[in-house]
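Input: one structure, supplied below.
Heads up, one of the protein chains got dropped from this complex, but the rest are sitting where they should.
As written, the chain order gives the labels A and B, with residue 1 at the start of each chain.
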Amino acid sequence: MSNLKQLATRQAPLCGGHRACAGCSAPDVVRQVLMASADPVVVGSATGCLEVSTTIFPYSAWNVPFVHSAFENAGASVSGMEAAYKSLKKQGKIGDEKINFVAFGGDGGTYDIGFQSLSGAMERGHNMMYVCYDNGAYMNTGIQRSSATPRGAMTTTSPVGKVIQGKQQQRKDLTACMVAHEIPYVAQTTPAHWRDLNAKVEYAFSIEGPKFMNVLAPCRLGWGYPMELTMDMCRLAADTCFWPLYEVVEGQYKLTYTPKEKKPVEDFLKPQTRFRHLFRPENEHVIAEIQQEVDRKWERLQKLCTL
Amino acid sequence: MKENINSWKDLPIGGIVDEPGTAMAYKTGDWRTLRPIHNSEKCINCLACWIYCPDSAIILKDGKVESIDLEHCKGCGICAHECPPKVKAIEMVDEADFR
Partner (left out) sequence: MGKTRVARTGNEAMAEAIRQINPDVVAAYPITPATEVMQIFATYVADGLVDTELVPTESEHSAMSAAIGAQVAGARTMTATSSQGLALMYEMLYIAAGLRLPLIMAEVNRALSAPINIHCDHGDTMGGRDAGWIQIFSENSQEAYDNLIQAVRIAEHSDVLLPIMVTTDGFIISHAMEDIDIYSDGEVRDFIGTYKPLQPALDYKKPITVGSIDFVDYYFEHRRALAQAMSNAKNAILEVGREFGSKFGQEYGFYEAYKLDDAEVAMVCLGSTAGTGKDAVDNLRKRGIKAGLLKVRVFRPFPAEELAARLKDVPQICVLDRSDALAATGGPLYAELLAAMFEDRADHTVINRIYGLGGRDIKVGEIEELLSSQVSAAAGGKSIDRIGYLGVRE
């Protein structure tokens, strides 16, 4: 693991002048992931807030090679780049320096429309890392629900109406789906926990094969909290065990953070306007159900860590 | 690449941006309503503000906070909020005070 002084000596992968909202966490995820690589990186990305806000022609915020082609194909696209690297290196057409290949996708581009492409790339065993920055909705198109949107959350396609209030379904557990791919490394973290993130990414870059990281990425616009609290939102997600920090190395589960005191999920929901309606008396049972679900999953995760 | 082109013939092939970091030429500083003011006397150079700034606006020199890039800082206040409570070396000040 590197400390901040060491990371500060690395080239900044992303510069200022991008158009993400003030306080957006996605650029933080990118900076922290890429700065964890001591070797050169080549980046691919799905369409979404990150890609759109950083590449408005002729202004690119990227200081490293960056390739975007479509929304649902970051896995496939980066797998092709990695195959090209392998082929050209094998033939001596390029030097044999190590390059780390990284794909970034939002939750929509990863959990939903790009799920198949991700699954295929991981199954084929490409030496690449896929990083999902999960802000829990299709933010770029105006906050529509995705399969990563938490139960109860208000989005523009799961609005709060007279009869139906917010998203009715539980979120998909993509990290578990990726564990089921039995790839060498799967992890979950947040940018607020930069040491945790850095240690995970450094480890991931040190091993061969496909790697997957699910990184919680608060969106102050879609979540509706004061923008300076972006990192606090990550901490609340971890401290309530809504978003546990863990890793799965060759199938072996390990918690990398255990809150000193597990906070009630309300603490995470309360500061966000997308959950405001849940605090009406008639919706209290929804919060209780969300709490039950968090507890159930937390207990299961703890058990998995003892296996 | 030139910023103002007279002809499509002046564009790099394939819509690429053929240089890194050209977004530096785009100033997002005017989005700001609050301005971070860094106090280097209080600062303990823990670099929390630097690691969390989404706009790469905390400028370091020799591992220490040198200044804040006000041409790009959007005034989100993350840096001030993340600065250790006992230090509080960054203060958010109304941008109107500077006009």
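Assume contacts are C-beta pairs under 8 Å (C-beta built on N, C-alpha and C of every residue); 3 or more make two chains touch, one makes a residue touch a chain.
Computed from a predicted model, the values in this text were never measured in an experiment.
Colleague: I'd like to know which visible chains would be in contact with the absent chain if the whole complex were considered.
Modeller: Every shown chain touched by the left-out chain: A, B.
Colleague: Looking at A:N63, A:Q165, A:N214 or A:T240, which residue reaches the missing chain?
Modeller: Looking across A:N63, A:Q165, A:N214 or A:T240, the contact with the absent chain belongs to A:N63.
Colleague: Quick one: which of A:L7, A:V52 or A:V160 touches the chain that's been left out?
Modeller: Of all options in A:L7, A:V52 or A:V160, contact with the hidden chain holds for A:V52.
Colleague: Contacts of chain B with the missing chain: which residues?
Modeller: Looking at chain B, the ones touching the missing chain are residues 5, 7-9, 11-20.
Colleague: Across the whole complex, list the residues on chain A that are touched by the chain not included here.
Modeller: Touching the missing chain: residues 40-42, 44, 51-52, 55-58, 60, 62-70, 72-73, 75-81, 83-88, 90-91, 93-94, 99, 116-117, 119-121, 123-124.
In this section, only the chains that are shown with their structure count from here on.
Colleague: So what's the Cα centroid distance for chain A and chain B, whole Å?
Modeller: Centre separation, chain A to chain B: 23 Å.
Colleague: Using the touch rule from the top, collect the residues of chain B that touch chain A in their complex.
Modeller: Those in contact with chain A are residues 1, 3, 15, 17, 19-28, 31-32, 46-48, 50-57, 60, 63, 69, 71-78, 80-82, 92.
Colleague: Applying the document's contact rule, which stretches of chain A touch chain B when the two form their complex?
Modeller: Residues in contact with chain B: 4-5, 7-9, 12, 14-28, 31-32, 54-64, 191-192, 194, 227-232.
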